[in-house]
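Have a look at the structure below before the remarks.
Excluded from the complex is one protein chain; the other protein chains are retained at their positions.
Note that the chains are named A and B in the order they appear, and that numbering of residues resets to 1 at the start of each chain.
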Amino acid sequence: MTTPTRLQVESATIGYDKRVISRDLSVAIPDESFTVIVGPNACGKSTLLRGLSRLLRPSAGQVVLDGADINSFRTKEVARRVGLLPQTSIAPDGITVADLVARGRYPYHGFMRQWTADDERAVRNAMDAAAVTGLSSRLVDELSGGQRQRVWVAMALAQHTDILLLDEPTTFLDITHQIELLELFTDLNQAGRTLVAVLHDLNHAARFGTHLIAMKDGRIVAEGTPEKIVTAELVEEVFGLRCLVVADPVAGTPHVVPLGRDRSR
Amino acid sequence: MTVLAVRQDGPGTTTVPGPRRRLLGLVIALVVLVVLLVLSVMIGSTSIPPSVVWDALVHSSTGIDQVAVQDYRLPRTIVGLVVGVALGLSGALIQALTRNPLADPGILGVHAGASFAVTVAVGLLGVSDVQGYMWFAFAGALVVTLMVLALGSTRQGSSPVVMVLAGVCVGAVLGGAREALQLTDPDAFDAMRSWNAGSIGGRPLEVVWPILPFLAVALVLAFVVAGPLNAMALGDELAVSHGVSLARTRVLAIIALTLLAGGATAIAGPIAFVGLMVPHVARWIAGPHQRWIFAYSVLLAPGLLLVSDILGRVVLRPGEIPVGVVTAFVGAPVLIALVRRKKASGL
Partner (left out) sequence: MSSDVDFGRPMLVLRRRRIAVRLERRSVVVCAVLVLALAGLAVLALMTGSYSLGPGEVLSALTGRETGLMHDIVVEWRLPRVTAALVFGAALGVSGAVFQSMLRNPLADPGIIGFSQGAYTGALIVILVVNGSYGQLAGGALLGGMVTALAVYVLAYRRGVQGFRLIVVGIGVSAMLGSLNTWLILKADLDQAMAAATWGAGSLNGTSWDQVIIGGICVLVLLPAAGMLSRPMRQMELGDDAAAALGVRVPAARLGLVVVGVALTATVTAAAGPIAFISLVAPQIARRLARTAGITLAPAALVGALLCLAADYIAQHVAPTPLPVGIVTVVLGGGYLGWLLFTEARRRL
């Protein structure tokens, strides 16, 4: 199985300080996939994502981007190839939507080159793609949670990277906005971008992801298409939850239905 | 051995000692305090043996050491005891009230407010007796407390850092204004210089007596609001659902805090960090129960103050370091250690 890949982890040890989260981890992100990392809390999902985005430097092994160690690139060069939507970000007081999105162009800027025609085009396209053009003159503070998250997505899109990493992008959103955002990701993926997301909801992962990575205790337990790996056995192994896997009545993708206490006897 | 275990693990551990051990700890703290009181009378520029101390206390003899005990050491020790109680309790109160483990009346500028007001009273208005300027101290403490509470709470509730910064800024403005006053009339303010360093030496007991009733009232108030503050530790909404009147609790706690911090400052000048450190130690020993924290603070704080004062007397013998300087040098590292610990970063 040799799927082409631009971004992969090669037997890396990743963690914080002396606390190792993942040891000898190897994983490849298939190009043009919508890869979703799933697993229980504290299984190392976000740590893996931080490693992929060079926010955490492996203490052993390496993360490889386009054939070379990601840490051997200039950081702005990485920022032109890999974008990240972090879990927590702060909108400065009084910033407008367009202004925030424009800050995604930073990797392309120089001291006197801060607003070229390219920048303008990229910002406009990013706002169109994330459907926030109508909001462009509004203050970010005044937006709803769903709108705000789309603005952050637009900022990451303005960065114009082929690979986009998303750390729990749907947390704190209501169900409508979650689905809206996931559909936006699917569109972006079908337009040719490689997406890697950490998601909490297994059913969302199975429905929208094209490639899943299941993690537990810092290890990778299984990876592959949702159809291949989302099984009752795997869910029990990874989450410790007894369940039934049925076909999603709409999309046909695997759908996890917990058995609950009464039936588990 | 539970007590020991709790001490080693620090706050956040689930092993909390039972009432009996807490009571035992309180008795031990009391004994330690009594020992320190005796040491504070004995140790100084000259050491006075216990027999002479006893002699001086019981008989009104006129030997040079006896006079030293009666006129200097004993008042100083009593001042230390009273001020220590006020400082420790005010620290515990302000930490409970603001739910901010970094709160301290000194850091939050309350002492600066009181001392600015006293400086104005003494230097500008010519007020010279305690009955006069203690009211200024109370007023200064109250105004700054209200200011810092208002500045430090944001729409999302109160943020420890913002509150601490607000306190530091208010303190800096008042300190600058105080220095400005001193520059305009150096002679009138010369006497204030030693008071501003924070010291329990050279304060006659006549300064303490008028303030003592206010401190007693504050002590009672503090224990009255201890229960409601316990509930408020879990959040305002939960406290209301437990039947706590937020407004009443806050008002009473602020009154107690004002009297304690203002009173302590009026007697000894601004002394920082005692109110920060002692409640933490009290929490390690007693667990998250305000009434016990208050009780331990009342006993531990004068102990800490007396130890600091004894150190200040001994280190540069025959010279002296004001106790406020010693507590700052002991307390600042404690603050830094607190914030370097992992848990504190997540505040």
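We take it that contacts are C-beta pairs under 8 Å (C-beta built on N, C-alpha and C of every residue); 3 or more make two chains touch, one makes a residue touch a chain.
All figures in this text were calculated on a predicted structure; none of them were measured in a lab.
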Of B:91, B:106 or B:123, the residue touching the omitted chain is B:106
Pick out which of A:41, A:88 or A:176 touches the chain that's been left out of the picture.
-> A:88
Based on the whole complex, identify which of A:11, A:26 or A:75 touches the chain you can't see.
-> A:75
Decide which residue listed in A:123, A:195 or A:230 touches the omitted chain of the complex.
-> A:123
Touching residues on chain A - with respect to the absent chain | 16-17, 53-55, 75-80, 82-84, 86-100, 102-104, 106-107, 109, 111-117, 119-120, 123-124, 127, 136-139, 156, 159, 165
Residue-wise, where is chain B in contact with the chain that is not depicted?
-> 102, 106-107, 147, 150-151, 154-155, 161-162, 164-166, 168-170, 172-173, 175-177, 179-180, 182-184, 186, 190, 193-194, 196-198, 272-273, 321-322, 324-325, 328-329, 331-333, 335-336, 338-340, 345, 347
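Criterion: only the chains that are shown with their structure count from here on.
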Go ahead and note the Å separation of the Cα centroids belonging to chain A and chain B.
-> 51
